[in-house]
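What follows is a single structure, and I will ask about it in a moment.
Removed from the display is one protein chain of the complex; every other protein chain stays in position.
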């Protein structure tokens, strides 16, 4: 594939079939599936809860993009440092973070991952290596470079992961960060989830070419381009790149091509936004479903059955219901957190 | 030449010979020579004056880089909008701006191009299309895009020129500007003067590859790469690109490879700054002298004689001396300019 | 004779855009969300359809380059309006505003003026959190060369935008999503000269001077009405123009009331409320003050998300009333 163009990865009528799992360990694939189903159902639950007015703040849902975080996270450790953005539920959950902690945070509860000060757009789970997601686009990209530099200065083989979107690359911060990481030989994996949209703006309205690999090439950062809706392809590419990064080879770049089923924010589908988001277009992207394509492959390989799938769905919805109900019952944060969290030591005020 | 690498343009032992002027009009070439000699001698005069303490502020000299502005400006009009940076004496003078106005500004006089409020790093000559130079790196690059957009919205075939350096491309502003200009199809010629240095830092300490064309390619902006010390090569490439821009084809990018003979600022040579700036290295770059190579070509073609050259030097030093002496005698700005220039209408203060 | 027309704050802004685009060919608008302005409420509806996508330009997500392009287009003779749907996004664009736009006229001896208007929206609440809630007017007011306006009324929402675009200097026009439902009947547009506009008295009183800007002025007016019911006559002054800042009207009012309360939607330390208090304190005889001046501002903390914390975080009209009564107590 050319570094300028996504080729038929950009054509939603392609890549609808079961993914290729030849030679892969079924157990690993099934754990991928469990994670992807959990992420999807959790976000679908959030869509409904937001629509029903149970959630006070905006939720940016990544349904359709689950394979990317799941494929990448498989090669990560708790000692790595992962940074996300506004659409990071999957990045967090793929690391095995607590569903209840996420829900409680989104509901603004004291038991939330960010103690009610962050909501859906500001997530943190340090112990699992999730170092933070924030809504300012590209805001965490330079931070990921610094966290990678820290891992290098400490003499570890840990690395940093920076998740961002095809819109974020329009911010100068991303370009400065690619060059800086390259010159510092910082252990960073840049993961761009190219879903062709930045809020209402389709990529052709924002950039002359659709491949993000252009920027990796310009900054001499080795990269791979994959079908982001093929968890095996994502996993294999990420594993290769992460191994190189851990070996001290410097930063690497992964472009994963995908599509979000919901609109930019909340539960609507935004099929009204002009370029390339018609009902039909969305339908053909839905047919490139990362969950269905993995399930089909596992079923075809006779390592996964309809009843197993039914159980998975049932178990998952039960887990979601429990986590949600607990979060709904949880206490609100105390007013003091408002000033206590500003500095490590609360400032004296006269 | 590859878009990743400058090839032997980066090798200062190459391109020392007379430039190729076959088929070029001698008159035009001689006017190039006059401009280049004026710019060089003016800046050499400034170096001495700064060393002697006659100039109060920093001067960033472009001796060795004269062919670029001279080659580009030949295809420009007063109705175009040119933006520069900290090292812009040549950009200004190549447009035919007043030597006295430049000197007076550098001396902080009321008769200066910026009325004594700008000095060497803040130059302006609107009537000749020089829309401003400022020292914040890449600061004027987005402005040039906007001025180009204005020309387009007004339905003219004017264009904007944005001069910047190989260091400025490390600022995100340049990358955002390339994409924005490309998407707006703004008539802008980006001219990067690649002299391998950003203050004390040689390019290999700042970037993984030495060709700036990487970024034009990444942003799908058509570009040319030339020997910046060959005024004919610069002129021809600029003329081609400018014609395309005027025709409404959108932005274009020109990389001109060159070297500055003086150090980053003021009169010193900075042969102490570590990578690739030894006495020998500087000497071989001096041998790629844009003025000498043009002079040699003209002489070889028997359209320029030693006595003509002697006259040119004599006339130029006389012109410089006159402009300088006048500027030295000129009045200082009145204290009122300090507050009068802040707004179009001076704000009332209680 | 001029028939008045009914607007709310949002449609008044829209009316200003329509007037400017229809009247001045040099005007164009560029920023995020302009081809699907969900961010900007009803304040820019259909502009691209009415005036064309070449004059109403949605952009890549590049705040710095887009803002700088506005500056450059202005230098080339246009009257651009750059739109930032959230003022928070402008942290990326500060160089274009502060190092370029604000200083341009001065750096070149007053020979070139980038008459660009930057519309930045304060868009808080709704559990959006620290990066989507800021009000940075004090920052911009600190920058010489940059005019800063904050409309608090429906008429100013329209007329100060027109004045900003026509004044020839770079202007920060800062509006507030929490004001979009304000309603009023307006006369047809008359073009104001921004350089001569300044703070204005919106309600006259004799006991206490309450100063605000933007949404804080709305709080001040609501407090003023409540205080009236308790026998306290408050004078409300709307800042309107924060830079260059002309405190005359406020000083005159405090000389009358002897009490000053400043309400500000920004954080406290080095905020604009402090500037108002200082500008008065240094110009009135201390003994005329019945009580020390006071301010109601955000606490010095970033914005939280949880609704229960948002309730504590944002000042209300009740807070203004309570503080006013403290100043009234002997």
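Lettered A, B and C in written order, each chain numbered from 1.
Note that contacts are C-beta pairs under 8 Å (C-beta built on N, C-alpha and C of every residue); 3 or more make two chains touch, one makes a residue touch a chain.
If you're wondering where the values come from, they're calculated on a predicted model, not measured in any experiment.
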Of the residues listed, C:107, C:161, C:195 or C:211, which one is in contact with the missing chain?
C:107
Sole residue of A:179, A:199, A:229 or A:316 that reaches the chain not shown, by the stated touch rule
A:179
Residue of C:9, C:215 or C:272 touching the missing chain in the full complex
C:272
Touch criterion as defined above, residue of A:140, A:194, A:213 or A:316 at the omitted chain:
A:140
Missing-chain contact, candidates C:18, C:88 or C:127, resolves to C:88
Where the unshown chain meets chain B, residue by residue:
56-58, 108-109, 112, 114, 116-119, 121-122, 134-137, 139, 167-168, 170-173, 198-201, 205-207, 273-274, 332-333, 335, 337-339, 341-342, 347, 349
Against the hidden chain, chain A presents residues 81, 83, 112-118, 122, 124, 126, 131-132, 134, 136, 139-151, 153-154, 160, 172-173, 176-177, 179-180, 183-184, 186, 333, 337, 340-345, 347-350
Spell out the interface residues on chain C facing the chain that's missing from view.
64, 88, 91-92, 94-95, 98-99, 102-103, 106-107, 129-131, 138-139, 141-145, 242-245, 266-267, 269-275, 277-279, 281-289, 291-295, 299-302, 304
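To be clear about the criterion, only the chains that are shown with their structure count from here on.
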Among the chains, which is located farthest from chain C on the basis of C-alpha centroids?
B
Please state which pair of chains has more C-beta contact pairs than any other pair.
B-C
Per the centroid of Cα atoms for each chain, what is the distance between chain A and chain B, given in Å?
45
Chain centre separation in whole Å, for chain C relative to chain A (CA means):
37
Mind pulling the residue numbers of chain B that touch at least two other chains?
172-173, 176, 179, 183
At least two other chains touched by the same residue of chain C: list those residues.
59-60, 62, 64-65
